[in-house]
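The structure appears right after this line, and notes come after that.
Of the protein chains in this complex, one is absent; all others appear in place.
Going in written order, the chains are labelled A and B, and every chain counts its residues from 1.
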Amino acid sequence: MSDEDPDGPLWRRLLLNRFVLVPGAIAAAILAWNIYVASHDNGIVEGLVVDPKGEPVAGASVALWVLNFTTYVEHAHTRTSADGRFRFDGNASHNIQLAAEKPGVGRSARVPVRLYFKAQDATLSEPLRLAGG
Amino acid sequence: MHRYPRWPIHLTLLGVSFVMLVPFYWVLKTSVSGENIFAYPPSVIPKNPHLFYYVDVWYYIPFARYFLNSVIVSFLCVAANVVFNAMAGYALTRGFAGKSLVLMLFLSCMMVPFQATIIPAYLMTGRLGLLDSHLGLALPQMSTIVCIFVFKASFDAVPRSLIDAAKIDGLSEWRIVWRVMMPLAKAAIATNVILGFIWSWNNFLWPLIVTRSADMQTLPLGLARFLSYQEDTTGALYAFCIMVLAPGILLFLLAQKEFIRGLTSGATKG
Partner (left out) sequence: MSAAATHPEAPGRPRLLARKRVRQTMLVWCFLLPSLAIFLIYRVIPLGWNFVLSFQDWSPMRPARWAGLDHYEEMFFHDEVFWTACWNTLIFMASAPLAIAMALGLALLVNADIRGRDVYRTIIFISYPLMTVAVAIIWRWMFDERVGLINYVAREAGLVDRPIPFLNSFTWALPSVIAANIWQMLGFYMIILLTGLQNIPQNLYEAAAIDGAAARHRFRRITLPLLKPSLFLCFVIGMLNSFTSFDLVYVMTGGGPARATELLVTYIYKLSFVQTKFDYAAAVTVFFFVLLIVVAWGANRLSGGNAGAVEAD
């Protein structure tokens, strides 16, 4: 166990064996992950709404659903700004759905967004695409 | 040995290894993609792998609580095991009246499986007021005969001259055990730690009987409860399996030699 380097100094034997290195690496990884989580858990969800032609849509209403045990419940509403972007603050869940609609332009499908931890700051990679008219 | 072709041996062993590893791969695959729960035919490579089932497991069940319970109980078991078994192993290296009786008792206790004692053990734990507590969970496993004999064999191998020199220096028995013999029995300690940890970590029946409240449950219990609530309708169950198996596999890979040595000590000499 600690006889991999019997001639080395004591500190080296104590430190450089697999029973210290492996748990140490795991502990370091856990610590790094927790630091990342703590710095990114503001609950901000941002995204873009576009119309069928791909142009940003201003003034569309966006709804946020949050997972409650086995179903999704509506949690918050907001409107897109002039450049079609929207932003939610205060999302506390890890499993949410978003949908946008604007009367006259259409409505988008309900897009599920899954996060790696609760209230993770998220920016949608794909815009919410309105369709239907 | 005569020369014989090696490749049939490799072929057979590869086939057996495949059979042994396929369940792991299959579970891993489902835990990252959620296929094969409803879909048929199954695919070999997961499409759209994602890690969100692990997130589901973390939040849906109190995984951290179960993990902590398992860790506490295992720690209690392992610590008590090392101390008690070392003491008993040392005592068995000395000659004293009634030694053969004690040895017979220990050997015959090996043949009494835990499952034959669950009713009285449960009633006794209830009387002691230890139901639903970490100590009550750990108590029956705080000493194992296999590990006592591992320590005994290890202490037997310590040269008599060292003990005599320590005695001449005026060390008490207690000091002799801790200062002289334990440092020389590091392998036995490692074996005891790994065997005790694995046995208490995987224990299912005793926590099933003894725990009453949901937040005292250990990991195996949590896993079985998850199955009974959720059936197998979600990839989260298999993510839970992987999360539960990973520490065991990691520990085994780290401490393989000690684990095998502890198990085979009965095969060679006893």
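Here, contacts are C-beta pairs under 8 Å (C-beta built on N, C-alpha and C of every residue); 3 or more make two chains touch, one makes a residue touch a chain.
Note that the structure is predicted; figures quoted are calculated from it, not measured.
*Asks:* So there's a chain missing from this view; which of the remaining chains does it actually touch?
*Replies:* If we consider the entire complex, the absent chain touches B.
*Asks:* Among B:Leu137, B:Leu223 or B:Ala236, single out the residue that touches the unshown chain.
*Replies:* B:Leu223
*Asks:* Please give every residue of chain B in contact with the chain that is not shown.
*Replies:* Given the touch definition above, chain B has residues 1-2, 6, 9-10, 12-13, 16-17, 19-23, 26-27, 30, 36-42, 80, 83-85, 87-88, 90-92, 94, 96-97, 99-100, 102-107, 109-124, 139-140, 142-143, 145, 148-149, 167-168, 170, 172-174, 177, 198, 201-202, 204-205, 209, 219-220, 223-224, 227, 232, 237-238, 241, 244-245, 248-249, 251-253, 256, 259-260, 263-264, 266-270 touching the missing chain.
Note that only the chains that are shown with their structure count from here on.
*Asks:* Averaging only over C-alpha atoms, locate the centres of chain A and chain B and give their separation in whole Å.
*Replies:* Here chain A and chain B have centroids separated by 37 Å.
*Asks:* Touching residues of chain B toward chain A in the complex: what are they?
*Replies:* Going through chain B, the ones touching chain A are 50-52, 55-56, 59, 186-187, 190, 250, 254-255, 258.
*Asks:* Sort out for me which residues of chain A touch chain B in the complex.
*Replies:* Per the stated touch rule, the residues are 1-2, 18-19, 22, 94-95, 114-118.
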